[in-house]
Structure formats: structure tokens, C-alpha cells
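All protein chains of the complex are present and in place, except for one that has been dropped.
Take a look at chain A:
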Amino acid sequence: VHPPGRQLSSTPLEILLFLNGWYYATYFLLEIFIFVYKGLLLPYPSANLALDLVMLFLYLGIEVTRIFFGSKGNLCQRKVPLSISLALTFPAAVMAAYYLLLQTYALRLEAILNAILLLFYAVELLLGILTLASFSRVDSY
């Protein structure tokens, strides 16, 4: 069933991507402070600390790309950017799982923050796939 008019962009997906962007910005700043705290307080082998910090910047790159492509693909009703965004959800989820479970020292606060990110990804993946399906049913210009 097609929505009235030709608007196939998913409003819930757009809302989630918008909120995800803001949430991730806060998460990134918080993680920088948490790493300063952990670096000063906990016994870190310097290779592990360097790895965690570099991964955090890699995560920033992945997330910014993902949200930008997802938002543009959804608003312009283009399949390619949206599918790039959906594909990037998987490495982003892997990064969130890394910071939740596998990093050297995981604080409870970090566990909760990463769990919320994983929740975002799950819902965005679902909505993204549904939106992509609805784009594919109509011929694009």
C-alpha cells in the first residue's frame, strides 16, 4: 500500500537518524572524557589505550558517514545511499559491541551507553529495510 502522493520517505527513520546523530555526538564527547579518566586511573598497557582511542575516531567516521547517507537517501528517496547506510550499520554495531564487551576496561556507564546505541541500530536497520523495500516497489525518476 503506497502512502498518498509520492512521498515514500520514512518519517520514523528520519526522526531516529536525527536523534541518533545528537546522541552519538554526546556519546563521543563523553567517551573522550571517560578515556581520560580511565587512562589516569586504571593500569593501561599503552598499546591498548592507543587502540581504543584510534577505534573511537574510526567509529566517529563510520557513524557520521552512516547517518549522513541514511538521511540523504531517505529524504531523496534514493536506494544507493540508503543501502550504503544500512551496510554501515553492521560495522557500527560491531564497534558498539566492542566498546560494550571487548575493550580493555568497560565501565558500567559505557555498557549502558553502548547498549542504547545498539538499540538505535536495531530499530534503524528494521525501518531502513522496510523503507528500501518501499522505494524498490515504485520506479524512481
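We adopt the following convention: a residue touches a chain if its C-beta (ideal position, glycine included) is under 8 Å from a C-beta of that chain, and two chains touch if they have at least 3 such contacts; residues count from 1.
By definition in this document, contacts and distances are computed from a predicted model.
Participant: Which of the following names does UniProt give to the chain that is not shown: "Transmembrane protein 107", "COMM domain-containing protein 3", "Elongator complex protein 6" or "ATP synthase subunit gamma, mitochondrial"?
Facilitator: From the choices "Transmembrane protein 107", "COMM domain-containing protein 3", "Elongator complex protein 6" or "ATP synthase subunit gamma, mitochondrial", the unshown chain carries the UniProt name "Transmembrane protein 107".
Participant: From the list A:L19, A:I32, A:L101 or A:A122, pick the residue that touches the absent chain.
Facilitator: Of the listed residues, the one touching the omitted chain is A:L19.
Participant: Give me the chain A residues in contact with the hidden chain, please.
Facilitator: Answer for chain A: residues 15, 18-19, 22-23, 26, 108-109, 112-113, 116 touch the chain left out.
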